[in-house]
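Only one protein chain is missing; all other protein chains are in place.
Note that the chains take the letters A, B, C and D in the order they are written out, and that residue 1 is the start of every chain.
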Amino acid sequence: MSDDTDGGGRTGALPRILWKVTKIAATVALTFLGLLVVTFLIGRVVPVDPVLAVIGDRAPKSVYDRVFIELGLDRPLYEQFWLYLQKVLSGDFGQSFLTKRDIADDIARVFPATLELATVAILIGTVLGVPMGVWAAVRQGRLADQVVRVLGLVGYSAPIFWLGLLGLLVFYARLHWVAGPGRVDIAYEYSITVKTGLLLLDSAMQGEWEAFGNVMSHIILPASLLGYFSMAYISRMTRSFMLNELAQEYVITARVKGVPEWRIIWVHALRNAAVPLVTVIALSYANLLEGSVLTETVFAWPGLGQYLTNSLQNADMNAVLGSTLLIGAIFVGLNLMSDLLYSLLDPRVRRQA
Amino acid sequence: MITVDGLEVTFRRGGDTVRAVRGVSFEVMRGESFGIVGESGSGKSTVLRAFCGLAPTSAGSVAMGGQGLQTPRSAAFFRQVQMVFQDPYASLHPRHTVDKVLSEPLAIHGFDRREERIEQALAEVGLGAGFRFRYPHQLSGGQRQRVAIARALILEPQVLLLDEPTSALDASIQAEVLNLLDRLRAERGLTYLMVSHDLAVVSHMCERLIVMQHGRAVEELSRAALAAHRAETDYTRKLLAASEGYSPAPG
Amino acid sequence: MSPLLTVEDLRVTFPTRQGPSEVVRGVSFTLGRERLGIVGESGSGKSQTGRAILGLTPPPGRATAKILDFDGIDLRAARPATWRSLRGARMSMVMQDPKFSLNPVMTVGRQIVEAVKFGATGTRAEARDRALAMLEAVQIRDPERVFRAYPHELSGGMGQRAMIAMMLVTEPDLLIADEPTSALDVTVQVEVLRILDRLVAERGMGLIFISHDLRLVSSFCDRVLVMYAGRVVEELKASELKQAQHSYTRGLMNCLPQIEGGQRPLPTLERDAAWAK
Amino acid sequence: MSSLSRRDWLLSDQPASRRQARLGQAYRTWLSFRSNWLAMVGLAIVLALILVALFADVIAPYDPVLGGDLRTERFLPLFSEGHIFGTDDLARDIFSRIVHGSRLTLMVVVLVAVIATPIGLLVGTTSGYFGGWVDTVLMRLTDIFLAFPRLILALAFVAALGPGIENAIIAIAITSWPPYARLARAETLTIRDSDYINAARLQGASSARILWGHVTPLCLSSVVIRVTLDMAGIILTAAGLGFLGLGAQPPQPEWGAMIAAGRRFLIDQWWVATVPGIAIFIVSLGFNLLGDGLRDVLDPKARK
Partner (left out) sequence: ETPADTLIQAWAIDDIISLDPAEIFEFTASEIAGNAYEGLIGYDPADVTNIYGKIAESWEVAPDGMSITFKIRDGRTFASGNPITAEDVVFSLTRAVKLDKSPAFILTQFGLNAGNVDEMVVQTGPDTVQFKMDKPYAPTLVLYCLTATVGFIVDKKLVMEHEANGDFGYEWLKTNYAGSGPFTIREWRANEAVVMERNANYSGDAAPMARVIYRHIPEGATQRLLLEQGDIDIARSLTAEEIDAVRANPDLKIQEGPKGSIYYLGLNQKNENLAKPQVRQAMKYLVDYQAIADTIMKGKVMVHQAFLPRGFLGALEDTPFALDVAKAKELLAEAGLPDGFAVTMDTRNTPEITGIAQAIQQTMAQAGIQMELIPGDGQQTLTKYRARNHDIYIGRWGPDYQDPHTNADTFARNPDNADDAASKPLAWRNAWEIPEMTAMADAAVLESDPAKRAQMYLDIQSEHQQTSPFVIMFQEIEVSAMRSNVNGFIVGPSFNDNNYAHVTK
């Protein structure tokens, strides 16, 4: 097509950006509203009496009735939702029935643990998964490919909680290679001043290298396990993206130019495969954040997953709503971010953005 | 038979608008074969698609047999007008056998004697009964295009829209398909509206043609004028020169 | 003068479920500093011939030959290092469709400079200058802009010119052009061909021009190979095409419709099983 | 008909009837599938699962729920006499529980496939085919479900409906369809403007007919592949719910719940949790291998 065929009117650049931003904002808002409604409704049909969760089994009726009203359970459903919505919009997620603290405080306390775990895991998954996928693609059909495939399949197929227990047994109890459950040994707990809540970061910034080492030896096993699972996914996707890219004409062009093979693989093809890979990695990151529920149980990791499970089982609906919103927000945020990265990596999209 | 008057087609995509067709008018007589030539992206296909309701008309009018066409097109319209697409590799459903491809339109329009009609349609396009239960991947490009033509003809339409029916085919197979189309028109008295970027093909097939550039019809020519290289616009002359093959000096 | 390229009994085989399938079956020819056209219908093995010469037969395919000699170098035994020193620097290929043949996430400039870098020595700035000069040589009016542009920002014609610039920037001795213009509009086609023509004439390269358009090849090239089912059925001077002996070649010539009007119905090609033997 | 000629009949390039064409197509698919030995292993595992589930009553030597004598038959190790996989804390035969548990696993697989696949296909193809506001509404809905963390949504549903394998299945199915809808939509978008769909429109085919007869069959294979590949994840999610006490409930011999119950004895009576762990692993592996194989055969994009 020659340069001027699309001579039709194009709307200006600025309104287009505005249009896009508005659209994204509307999408996000809608998604959130949906999340709120669904979680709220679930919270109301759970066959658990939230009053009991607050007052326990033995309280007399008078206490029961008072708490029932305190929790606003006497009002009609839509009114409860409306009140909740208003509060959320003003940034108040309410108090947890169980911990008696503001949900925001609770989440600020538990979330960094999960974030740290998931981040280390995704780093492990990416650093291993991408090269493995590339390698498998380059060696398609050969032994290396099969090895990577089997490794990946094992990662897909084994129940994580089982692997976690076995891992603890082997690497902690028998071999003493890693530290046990929990985030840090008590001995170091108070040598780190918690600022970000990410203990690795906090200890490193404060120069507490011994504590850093301890935190590391605690996180390495659960993170490796989670990382293994994302590695399985990432390497599989990398392989298929790379196969796709390596079959493209531009790869032949590069060969014709005399570009060495390593450069074709790692610069030309991978650079193109990176575009969809970003989304895959972002997605597995988000999945790790939520998928750590099981790992957290096994490793006594005081994170969001445990908080949420516990809140759900006790019908602590404010806590459930708050955490779900946070996780939803992370999903949406990661999606937006991967879109953004997508457009940074892919000049074809960048132009339009 | 066909009247297109001031046709405009505008596509909106995201924040973009593309004016693909900008005020094209022409008329095709009953039994005539009319051609549209032009380069890639000039809007040829869009004219055809707008005519049969597959693309949105933003201005102008299209009519058939003197009657304006309403959107969406009626079932009766589809019995009169059928289309053959450019790429035989993309115009057959990969999971449908030839038999299924041909029987479906019959089922939709409630035709009787289906078995007979299918066999006859296959025979007409020069495919034996042995092709009836094949899948597209078991057919060559030329054979596929024959199936596509059979599919278009099985509803016994009066007008056939041909969107570059041979441009994806080798020269030798192109000749066979063009001959087939020629024969069918003669036998059935069909009206053709044919799009191509190949001047030679259009001049072989059509009595009259228009030349399109950037969504506009820049020139209308008869076959005789084309054969005599009597083009009026620069653009058409360039097309003509290019179709001669390579000439070292800038012409 | 010894020929630039000698090919004898080139065969390309792909394993398939029905057993190995030979798609190029004993092609032999020599090439000097001239324009050699290869024509034939789709699937006749033209592209695979071209790729086999550059050692780019896609796995799991395999290419074999009695002789495959480029300027005294036996390509059959070439190691990856030899190939790297040859490809780009001394032999190149222009591909059909710039839309797919250029890396979409690299600027055109980088892709050209890359060709210089791996083909010759020199500083970055030199490489850049050479790339810009080459872009000018293929008649790009604003080389700086095209240098910075991404492939999708160029029209087909511009992209194909950039592709040619990339392949010629190292001044190779042999250029294989595989349907270099069939994805382009007719009006642009001619311009690109002229650029190619001029560069070949100026630099004295050997050119293999692959196309299925007999008319185009006959008017562009000096010599023509006609392929059918993986074999060369006829080899002749472009000017002698009208006197072609083989019925396949003649059939190809005749079945094209003429603007001036011709036979009706068009003569069709009656395939003869003997051609493929 | 001799076997050779039957093969020729199936592989004929000129089938003489609809049936021959269809069977021939299936046979060709089978042939290319058969050449992938890993996929065949996967198929064998899945078939074995089905057989074991069907004949559980015959295969299992003991009752899966009622155990033996608490004082003498607890924690018999692997390969004990009469208890090849040993017994658990309530003196139940682990082999019998594994065999009966295959029914639950199969039920999870089948029900999720039967619920989630049609929803995903319907939403995705409708959304992709019609575009416009239909697309916007359906995709927003899908996005909401996608933005919902999956395990957590499942947890929430189970919390709402009460623990139990049926509710876990419903929860998993409800959270599984959005990716299928996305996939079907993406596929539909590429198909929607293809010429064979245009041809069908030009023949006056109704939208429903096009969706059902033309679009869905094409999306089906990629969705089926995806569902098969997801099966491992689904089994693991069900097991994970069981592990958290929200899926299948004791004394049901669901494998995840068995791990959950057995993890208390992992250190000393390791086989109690490990045998079901291996069972889950093998079946997940089977579905993964099968899905990979199916993709190689059915997905034209992956084939080249």
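The working rule: contacts are C-beta pairs under 8 Å (C-beta built on N, C-alpha and C of every residue); 3 or more make two chains touch, one makes a residue touch a chain.
The structure displayed is predicted, hence computed values, not measured ones.
J.: Could you tell me which displayed chains border the chain that was left out of the figure?
T.: Touched by the chain not displayed, across the whole complex: A, D.
J.: I'm checking contacts with the chain that's been left out. Which of A:R44, A:R101, A:R271 or A:R348 qualifies?
T.: A:R101
J.: Considering the complete complex, identify which of A:T27, A:S157, A:T253 or A:T297 is in touch with the unshown chain.
T.: In the full complex, the listed residue that touches the missing chain is A:T297.
J.: For the full complex, which residue in A:Q206, A:N244, A:T279 or A:N310 touches the chain that was left out?
T.: Answering carefully, the residue with contact to the hidden chain is A:N310.
J.: Touching the absent chain in the whole complex: find that residue among A:L168, A:L198 or A:I219.
T.: A:L168
J.: At which residues does chain D meet the chain that is not included here?
T.: So the residues of chain D touching the unseen chain are 65-67, 70-71, 74-75, 89-90, 162-163, 245-246, 249-251, 261, 263-269.
J.: Could you list which residues of chain A touch the chain missing from the display?
T.: 47-49, 52-63, 66, 96-101, 106, 109-110, 165, 168-169, 172-173, 176, 179-182, 185-187, 297-300, 302, 306-307, 310, 313-315
Just so we're on the same page, only the chains that are shown with their structure count from here on.
J.: Among the chains, which is located farthest from chain B on the basis of C-alpha centroids?
T.: A
J.: At what distance in angstrom does the C-alpha mean of chain D lie from that of chain C?
T.: 49
J.: Could you state the distance in Å from the CA-based centre of chain B to that of chain C?
T.: Centres of chain B and chain C (C-alpha means) sit 33 Å apart.
J.: How many Å are there between the centre of chain B and the centre of chain D, using C-alpha atoms for each centre?
T.: Here chain B and chain D have centroids separated by 46 Å.
J.: Specify, in ascending order, the residues of chain A that touch 2 or more different other chains.
T.: Residues 1 of chain A touch two or more partner chains.
J.: Where on chain B is chain C touching in the complex?
T.: Going through chain B, the ones touching chain C are 39-40, 141, 170-172, 174-176, 178-179, 182-183, 197, 199-201, 203-205, 223, 226-227, 229, 238-248, 250.
J.: For the complex, which residues does chain C have touching chain A?
T.: 51, 54, 56, 80, 83-89, 92-93, 95, 97, 100-106, 111, 114-115, 118-119, 150, 152-153, 155-158, 163, 166-167, 185, 188
J.: Taking the complex as given, what residues does chain C use to touch chain B?
T.: The touching residues are 41-42, 185-187, 189-190, 193-194, 197, 212, 214-216, 218-220, 251-252, 255-262, 264-269.
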